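Note that this complex is displayed minus one protein chain, with the remaining chains in position.
Chain lettering (A and B) follows the sequence in which the chains are written, and residue indices restart at 1 in each chain.
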Amino acid sequence: MDGARTGDAKTGDDGGGAEAGPPALVDHHCHSVLDAELDDDELAGLLTESDRPPAPGTSPLDSALGLAVRRWCPPVLGLPAHAPATDYLARRRELGAPEATRRLLAAAGLDTCLVDTGLLAAAGRPLLPLPEFAALTGADVREVVRLEALAEALDPAAAAWPGAVRAAVGAAVEGGAVALKSVLAYRHGLDIPAERPTDREVVAAAGARLRAGGGRLTDQVLLRHLLWTALDACAGRGLPIQLHTGFGDPDLTLHRADPALLAGFVRAAEPTGVPLVLLHGYPYHRQAAWLAQAFPQVYADLGLTASYVGPRVAAVLGEMLELAPFGKLLFSTDGYGLPELHLVGAAQFRHGLGALLASWRADGACSAGDVTRIARLLSAGNARRLYRL
Amino acid sequence: MDGARTGDAKTGDDGGGAEAGPPALVDHHCHSVLDAELDDDELAGLLTESDRPPAPGTSPLDSALGLAVRRWCPPVLGLPAHAPATDYLARRRELGAPEATRRLLAAAGLDTCLVDTGLLAAAGRPLLPLPEFAALTGADVREVVRLEALAEALDPAAAAWPGAVRAAVGAAVEGGAVALKSVLAYRHGLDIPAERPTDREVVAAAGARLRAGGGRLTDQVLLRHLLWTALDACAGRGLPIQLHTGFGDPDLTLHRADPALLAGFVRAAEPTGVPLVLLHGYPYHRQAAWLAQAFPQVYADLGLTASYVGPRVAAVLGEMLELAPFGKLLFSTDGYGLPELHLVGAAQFRHGLGALLASWRADGACSAGDVTRIARLLSAGNARRLYRL
Partner (left out) sequence: MDGARTGDAKTGDDGGGAEAGPPALVDHHCHSVLDAELDDDELAGLLTESDRPPAPGTSPLDSALGLAVRRWCPPVLGLPAHAPATDYLARRRELGAPEATRRLLAAAGLDTCLVDTGLLAAAGRPLLPLPEFAALTGADVREVVRLEALAEALDPAAAAWPGAVRAAVGAAVEGGAVALKSVLAYRHGLDIPAERPTDREVVAAAGARLRAGGGRLTDQVLLRHLLWTALDACAGRGLPIQLHTGFGDPDLTLHRADPALLAGFVRAAEPTGVPLVLLHGYPYHRQAAWLAQAFPQVYADLGLTASYVGPRVAAVLGEMLELAPFGKLLFSTDGYGLPELHLVGAAQFRHGLGALLASWRADGACSAGDVTRIARLLSAGNARRLYRL
């Protein structure tokens, strides 16, 4: 459970066997990367949730996440940990983006990656196709289909909207997606009516959307219909739906991304049996953890947050483990664009969880066997069970 | 201030005297227990706020609370701390539920218990009557009357509702209740209008309730009227009202149980002088602590949370002590159904508060005398003053 990783992680025994070494990592939520050369500002711009230029005199690299990048990445490129950002960026250019990307992704030590393919570009450049991403990570790669991207690619007449959405979601599920993902939190907020909208409401909303020229899907009725269509498609197949919750880029209105707002929907969706995976959650991760305790079909994610909070990772993971059953928590990197984020996500999780569980053990709060077992569940075991990997 | 407890706890000097041993514990909020034999699933089902079966492959015992149970309970039944859950359950069966219950309750070392008698059963079986519970704990036992249970037992004509409620609440207060308790957070949420409803509104709502067939009391006007009737009954007697706030079972909509939502009611109730005790509060315990600082009549509880967060107890107690005056915080176990919960609640509090205050002392933040004094206030002194024990 430290940042370093031995080569035997693919053994993947989550049952509590005796072998040494850190547990394998199943990254249940990430994106692909760029291997293009980026200038320093472009690179720094991928180390913040902001899409704006930084304030005068400040840099996104001067942050908790920046410290984590400078801790874990320079050694992989042949520099000491904590090398100054300028040295790191120079060294990265010297090696070239493809070689840096290769080294960083390999060092992440990811066993399996579930990749959200709803974003195709970063910093205005196309992300690597999945086969190349798979080759560089050395991981088994599976696809998570983003619902809103799916629906926005459709262009049916209003009356045909429900059927077209149903067909598209069905095709995604048939086509091998390992989960579906909703970004309702960005597009409207999680404060939606619990119940399924009627077809009449949906057709009316689709008509209004058409008249407004289509584009980005933000209508609450259509977003909610999309989610219910996804529930229909996933039900009986054991496919989970991931939902963005908590912090993100400036598009998002933070308090409307509080996962607690989903309680009504969670209750309404409960009879479908479809697992709902609450991504990120911070700073409402304790609310997500309560939902994971209260409702059998709710799971919670540890990713993004573990990277962004940098030196505070053990404390924040601790908060996530307060109410959530240990069988309900899932590691991810949410790496996107920069391969640094995949390495940082993995290293932060390994180090932070290791430090947290070691402190529990030192306090007498659990046994050595508990430490091993909990680490394996969160690292891979829960994801393998949930996504049937 | 460790999990162990010496026999002299009843000395109960809260003033900072020199005697050794941990301070006495006044559990200002708990329930009675079962001593029936439970199967493993029934027992595990009492170690979560969920009333649903666990998700496939997961167990409520595999949680922060589960770790706390396995830390504190096995030694009392003759097993080592952290014994596997299966061993513990087997040993519990071997001893028999009555003997296990006897040992666990005695080990909790509770000096006084204020028992909420609004729940009469757990896992479909009746809880022990108060005298038996008192005998097993060795504690002085006093009753807290749950308002909604009281009102639901009434069956007056609509026009008689205000008088019937007033009479029932008055009888509870006359009958020796040491406090009243509201579960408004479960029934409606804490987002209520601040002011007292008019009799006309109450009679109309009671009529609607009658026409709907009675049952569970969820009407906002009737719930609010009940609370104001309780204020009337408690005013001048120094009797506090306890209010559930924060997390609980899936019935509850978490963000509507945020105690901050009570600010308007707290201000409106302030002239009555009736102490309002905010139970639990998590994950909004910092909000509860602010109310306890801002308003003289507001107090905050440390229980349930201290048990559920397991290894994180010292950190979470720390959050509760940030804003709340030390004279306003109250220990409880919220033990319900399983005697394990009474022992775990007591042991977690003793250990967590001990660790927290020791870390303050080590940092130079307080004196040794402060450690002793704060521990005594939270353990028993505040409760004795507030409930006039």
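We take it that contacts are C-beta pairs under 8 Å (C-beta built on N, C-alpha and C of every residue); 3 or more make two chains touch, one makes a residue touch a chain.
Just so it is clear, the structure is predicted and the values come from calculations on it, not from any experiment.
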Looking beyond the chains shown, say which of A:Y88, A:W161, A:W228 or A:F247 touches the absent one.
A:F247
Since one chain isn't shown, list which residues of subunit B touch it in the complete complex.
258, 260-261, 263-264, 267, 275, 286-287, 290-291, 293-297, 315, 318-319, 321-328, 359-360, 363-367, 369-370, 377, 385
Extract the touching residues of subunit A with respect to the undisplayed chain.
48-50, 52-60, 62-64, 67-68, 70-71, 81-82, 247, 249-250, 253-255, 282-283, 308-312, 315-316, 355
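As a working rule, only the chains that are shown with their structure count from here on.
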Rounded to the nearest Å, the gap separating the Cα centres of subunit A and subunit B is 37
